[in-house]
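All protein chains of the complex are present and in place, except for one that has been dropped.
Our next item is subunit A:
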Amino acid sequence: MTTVKVNGHTWSTHSGKSKDKVVEAPVIHNEGKLEPPNKYRSLNVFTVFYMLINNFLRSIKILDKNQTITELILYYINHSILLMVFFIMSIYKNFLWIYRKIVLKSLNVTYYPNKSPHIIRDDVNKLNKIPKRLSCILNFKDEDDENGGIDGLIFDISELVAWSVSAGIAELNIYEYNGIINTYNGELNRYINKNLKNYFGTEYIPNITIKIPHVGQIMVNDASKPVDLTVNLLSAIDGKPTIVELTKTMSELAVNKELKIEDITIDLINEELIELVGNEPDLLIIFNPNLDLQDYPPWHIRLTEFYWEYDNKDVTYAVFIRALQNYAKSKVNVGK
């Protein structure tokens, strides 16, 4: 009867946390602070209850004056019920995880671009609207992971670029929390063009421009031709820190009497932030197992539609096209 252990193991491989830690007494009064994952979760059911009883006996001895024994007993009864519920939930979530993985796999088989822009074009033509500006949150994965490291990230971005060009999207934002890709933009550009050749053949290669708004760097492949897709590389620094920088600049201007406080309006800040970071995307695809915005620029997600697939961590065409399909169905009505 070591099901908890088994569960703990399967789940801890996702979260990447080590499970052999020393067990401590439970926190009775939870103050809502940020805590690491509970250490009980990887233990056997019987061990957990043995420890609970132990803790209970210990806390009887050091009972506070303002705490009665019945309160303590009730607390422990309630806490054991909660732990039981969590235990059952962990089993349920494992089954859910398997189910979702199967669904994702079958979706990947159903929607397969086969490195052909025509298939993507056919899928997109069925939709009644497509986003003008698309934003994607990607993850830098550890090198030991599947499709991880810098190479994995570059591969994912180049695939996204090829799909976006085929779908006719004008602007693609790539958000990666650490901004690690910024230092590898030469390689990225080379790989994107190589991948586009795979899709479009060597006769006509779509013209891509890569921008890094934070550094103010622009990489143009062919200035003479019209640009097919602009790729913006964003990171956490384009979010709250940029708004802080803007505030600092405005305060300096105000101190030097070059800016009146009444002149600071939503429109002014919007203009400035569009200049610094870019436009608000219409659709945000989160290639994450859950809806985690990871400090995405807060100003830029006012009316952005979110899309993600539970328990998905890969950048696949199935998720991409389903996001577009979902966006086509949505209806935006500001305030009305």
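Everything that follows uses one rule, which is that contacts are C-beta pairs under 8 Å (C-beta built on N, C-alpha and C of every residue); 3 or more make two chains touch, one makes a residue touch a chain; residues count from 1.
We take it that contacts and distances are computed from a predicted model.
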Undepicted complex member, UniProt protein name, chosen from "Glycine cleavage system H protein", "Protein HGH1 homolog", "Dehydrodolichyl diphosphate synthase complex subunit Rer2p" or "General transcription factor IIH subunit 3": "Dehydrodolichyl diphosphate synthase complex subunit Rer2p"
Touch criterion as defined above, residue of A:Tyr111, A:Trp163, A:Tyr296 or A:Phe320 at the omitted chain: A:Tyr296
Touch criterion as defined above, residue of A:Ile60, A:Val215 or A:Val244 at the omitted chain: A:Val244
Touching residues on subunit A - with respect to the absent chain: 11, 14-15, 17, 30, 32, 34-38, 41, 74-75, 78-79, 81-82, 85-86, 89-90, 139-145, 148-150, 177-178, 180, 239-241, 243-244, 246-248, 250-251, 254-255, 259, 261, 264-266, 269-270, 288-299, 301-307, 313, 326, 330, 332, 334-336
